[in-house]
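One chain of protein is taken out of this complex; the other chains stay put.
To keep things simple, chains are lettered A, B, C and D as they appear, and every chain counts its residues starting from 1.
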Amino acid sequence: MIVRDRPSGLRLFLTMRGSILSRIWKSLLVTTVLAIVVTLTGGVLMHHKITLTTIPFTLMGLPLAIFLGFRNNSAYDRYWEGRKLWGELVLRSRNFSRQCLSLVGPVPPGKVDGVGVDIDVRARMIHRAIAFAHALRHQLRDSDSTAELKSLLTADEWQRLAKASHKPHFLMERMGEDLRHCLNDGRIDTVLTASIDATLSAMVAAGAACERIKNTPIPFSYTLLLHRTAYLYCFLLPFGLVDSLGFMTPFVVGIVAYTFFGLDALGDEIEEPFGVSANDLPLEAICRVIEINLRESLAEENVPRPFAPVDYQLT
Amino acid sequence: MIVRDRPSGLRLFLTMRGSILSRIWKSLLVTTVLAIVVTLTGGVLMHHKITLTTIPFTLMGLPLAIFLGFRNNSAYDRYWEGRKLWGELVLRSRNFSRQCLSLVGPVPPGKVDGVGVDIDVRARMIHRAIAFAHALRHQLRDSDSTAELKSLLTADEWQRLAKASHKPHFLMERMGEDLRHCLNDGRIDTVLTASIDATLSAMVAAGAACERIKNTPIPFSYTLLLHRTAYLYCFLLPFGLVDSLGFMTPFVVGIVAYTFFGLDALGDEIEEPFGVSANDLPLEAICRVIEINLRESLAEENVPRPFAPVDYQLT
Amino acid sequence: MIVRDRPSGLRLFLTMRGSILSRIWKSLLVTTVLAIVVTLTGGVLMHHKITLTTIPFTLMGLPLAIFLGFRNNSAYDRYWEGRKLWGELVLRSRNFSRQCLSLVGPVPPGKVDGVGVDIDVRARMIHRAIAFAHALRHQLRDSDSTAELKSLLTADEWQRLAKASHKPHFLMERMGEDLRHCLNDGRIDTVLTASIDATLSAMVAAGAACERIKNTPIPFSYTLLLHRTAYLYCFLLPFGLVDSLGFMTPFVVGIVAYTFFGLDALGDEIEEPFGVSANDLPLEAICRVIEINLRESLAEENVPRPFAPVDYQLT
Amino acid sequence: MIVRDRPSGLRLFLTMRGSILSRIWKSLLVTTVLAIVVTLTGGVLMHHKITLTTIPFTLMGLPLAIFLGFRNNSAYDRYWEGRKLWGELVLRSRNFSRQCLSLVGPVPPGKVDGVGVDIDVRARMIHRAIAFAHALRHQLRDSDSTAELKSLLTADEWQRLAKASHKPHFLMERMGEDLRHCLNDGRIDTVLTASIDATLSAMVAAGAACERIKNTPIPFSYTLLLHRTAYLYCFLLPFGLVDSLGFMTPFVVGIVAYTFFGLDALGDEIEEPFGVSANDLPLEAICRVIEINLRESLAEENVPRPFAPVDYQLT
Partner (left out) sequence: MIVRDRPSGLRLFLTMRGSILSRIWKSLLVTTVLAIVVTLTGGVLMHHKITLTTIPFTLMGLPLAIFLGFRNNSAYDRYWEGRKLWGELVLRSRNFSRQCLSLVGPVPPGKVDGVGVDIDVRARMIHRAIAFAHALRHQLRDSDSTAELKSLLTADEWQRLAKASHKPHFLMERMGEDLRHCLNDGRIDTVLTASIDATLSAMVAAGAACERIKNTPIPFSYTLLLHRTAYLYCFLLPFGLVDSLGFMTPFVVGIVAYTFFGLDALGDEIEEPFGVSANDLPLEAICRVIEINLRESLAEENVPRPFAPVDYQLT
């Protein structure tokens, strides 16, 4: 995600960071060169004057507007839904840590902690919630979660995790087991268990919805139909403009193509919001927020610092 | 669902897989041939020059834009809602297995498992949840669920299922009975029973919403009015263009008809997202994900592998 | 609701079933006749040439597009929300029957069934849920519910129902009493009572939302403003077209008026989706689905068959 | 709210009840007179021919369409959300009365009713729910609630209510106290208390959301920008049309201004849906529905009759 104020004045046109230009310059160049050629030949192609006026472009503009508007909205909806889901994860993690600390009681006298380890089961659950966020991020980005998860889990558990096909689901089931331990030990009754279980379910829901966005692109036929229409439009445009605009034709075609291709490329980028390109969601920074909140709840010492943008960008 | 990257360069125009062209080539051919005829005769029909200018198309463009935009949005909304519902089923199944394993206790000493079979009732509930997903898919696709369900149920239960008019509802009631057994056996109290019951209700909700989408198309009169307008528009278009565009008329009519008919056919395809055509939802792959997650939760051996796209397509 | 595939080829234009033409033919005829008169007189009205060009129609097109698009969307939203609410009723009824059968225990030994009748209270509750759906439908359609409800209730109860001003509310309160009986008899504890009560509340919610749609039309001033604009547009259109289109004027005016009046009439029809006209929701078929599901849950003998479309239509 | 069928034929244009004309006739008159003056002078202002063609209006049409479309949608959304909230209040009130009557048990033997009055606490809670609806309506309409609330409350309570700054909140807290009494008296356990409390919370939510709509208009700068653009558009329009339309100019300007100002005025009216103007929500009728339902639940004698529209209008 790019974090910067809107540039003003001339810099508005010179800013390259965050500009979509770097993705579309090839198509733009081809279109503009074509427009120059058409302008120089006066729209004559193989001894035939191509009699296109601006009428076809008005007619084609109608489906194109529907396509581009639709794509724009659906891509942004996916982006924003992805952001909402991670916001949901942040708040559910906060609720989870509050619930663990206030609803789970101390170990009853005469009993040892059911999990048989020296760390309190409440802290372990909260650590696993941090691990859940990291594991989900790595799954969405197809990246390697080893380094981050190792420090949050015991060596034994980490080895079991490495074998699981769906890491967040594995961690979630471990949290379910922890809850069971607390219930067996009499540290919580079934009513409050149900409350915490509902929080776990909500975290699963957020994770599964992220997977849905990742795994289900906008139907391919849509994208294909849109691209074909947009490209045809821009390639034919110089023939329609050359008679009335003359030497200004390549300039106008370039601007129109810039907006069309730019809108399209922007849609491509944000419709899959969990990647690492410039406009994608800063999942790393969000996971860090979760980690900070939850470690502070446990009054831990080694609380990391929030990420700051590097070159205006958060990843 | 088609899973592939967007083709670039010339291949963008040559790709047939996933193109809507295969569905609309007949209408497109008729329209283009008509345009050629009109071009050759100069717009004269039975000794009468048809005096259409582009004005009627501008006027008709207004309701057409409303129709196509509406249809496009409502068809995609149905598609995306269908996808969300199956995502919901995935996450509810995960929650269900976690809840079964962590909230249902072991058989109390001195009691035998209430269901009187050798499989644990928790495993049976989870198997039935897998069966629920498969049964729902087969119901939505009007296909035969025998093969898949047989392996998940006992022979006796499977025979009863075969007689039920609504298979997912039947399976759901069996899960309700299982829950009752656990409650009677004292393996779970009523509070946690209510939690699991709520998860079952959410699975019923997802299933019923899928049926709603399947059984309620966009009102027929809409579709009829839209088709008539779109076809009239394209059939009349050559008369309006021939005077200004000359020999380019069939080409322009072809492009315009391609986008209109394509948008319309695409709507037809995705408005019923549970079928097996190219752009429909990959229900089989999603059911497989559910099966993998739930079998892994039970630490079973015979976990199937996820589906991979065949010829870029998941079904 | 009309259930049929989209007609293809020439039949697309000849289909009358489900066409909106039967509702708008009068307005359409008046407009077309007017257009013919204007064409014959060349746009001269009482010795004055009406100097309308197409410009006013472009200007008026803007608010008209906003009106028609808005009306189209809001009418469909009402239709689709109505359908969702009945889908909700289907699923809540299924959940209700599952909950009644799995969460309510048998009559405890040494107690007689608290309701003092020979039918089990669980069956009675489920019968009342079926009656609730029927009563809601009849209330929404202002039709007589006597016949259907009589067979589902005891004679005594049916007489009390006949006096109630709000029949679904009356039935719901009886279900609440049944639940109380179960609670008093110790067949269910308060936790599971709360679960079933929540299901009842959800059924009330669906019913009340249907009433909201029925009782609150789109604000009258909107409709009035829209109609006036659409009619003025179509009546003035021939004056604007006659100079450029000549004898084609009535034809073009006819098409444009067909789409405008059609879109408008379609909105009229589906904005009140609970009626019995061609495009309204098939409430009878949905109620039948509920009845089948619930009677099958009770393993009853006299399960009715689902409705099949008559002349492509479900009511 | 205006309740009437759509007028047909000539009456469509003559209906004044519900027409927005009464709100905009001044602006409309000014615009039309201006258009007549411009027509008579041929667009010459102080010896300068104002060379406006229709081009500026096409260009200005774009932002204007965005403004009017946005305003139209957001105003209607507010209207419809307001209606939903009152529908929510209706259903929550019904649920509340059902829950009070079925979940709260009788006074246990050996205890007197904790509230120490002769009316049962359940009836008192339901009366307070009726009062809540009335108080909310009066608060939203800034009207005096004395008359209606006096008959529903004891003299003592009514006096305390009169001093509270937020009457619905005061009543809600009294209902909370009633619930506490029931809990203390052992007439209900904590589980069912939580259910009823959740219903109270939902009623608070509906009320607070109504306040939100009332207190937060569409941002003033929007409205200002929209009005300025619409007025400038209509005042300049005659200069742009006079050359091509001649004596028809005032007529066309009048129609265009009617749709623009009408759409705008309609937005003004329904964006604050809780008032008492013609298109506002019939809060009084809705409150009456609540009162009827709840009094019938209590089997009271003095059940009022539903409101009928007066001169097609419900308030």
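As a working rule, a contact is a pair of C-beta atoms (placed from the backbone, for glycine too) under 8 Å apart; a residue touches a chain by one contact, two chains touch by 3 or more.
This is a predicted model, so every value here is computed, not measured.
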Visible contact partners (per top-of-document touch definition) of the missing chain: A, D
Absent-chain contact - pick from A:50, A:121 or A:194: A:194
Residue of D:70, D:158 or D:247 touching the missing chain in the full complex: D:70
Candidates A:94, A:141 or A:180 - the one touching the absent chain: A:94
Candidate in contact with the missing chain, chosen from A:26, A:48, A:84 or A:160: A:84
Residue ranges of chain A at the interface with the undisplayed chain: 1-4, 6, 12-13, 15, 18-20, 54, 57-58, 61, 64-65, 68-69, 72-73, 76, 79-80, 83-84, 87-88, 90-91, 94-95, 97-99, 101-103, 189, 191-192, 194-195, 199, 237, 241, 244-248, 252, 255-256, 259-260, 262-263, 266, 269-270, 278-279, 281, 292-293, 296-297, 303
On chain D, residues whose C-beta touches the chain left out of the figure: 50-53, 55-56, 58-60, 62-67, 69-70, 74, 164-166, 169, 172-173, 176-177, 179-180, 190-191, 193-194, 197-198, 200-201, 204-205, 207-209, 211-212, 216-217, 219-225, 227-229, 231-232, 268
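As a convention for this text, only the chains that are shown with their structure count from here on.
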Shortest walk length in steps over touching chains, chain A through to chain D: 3
Shared interface numbering between chain D and chain C [over half = same, under half = different]: different
Magnitude of the superposing rotation for chain B and chain D (Cα, nearest 5°): 145
Chain B, residues touching no fewer than two other chains: 58, 64-65, 69, 191, 194
Chain contact topology (line, ring, star, complete or other): line
All touching chain pairs, where touch follows the definition stated at the start: A-B, B-C, C-D
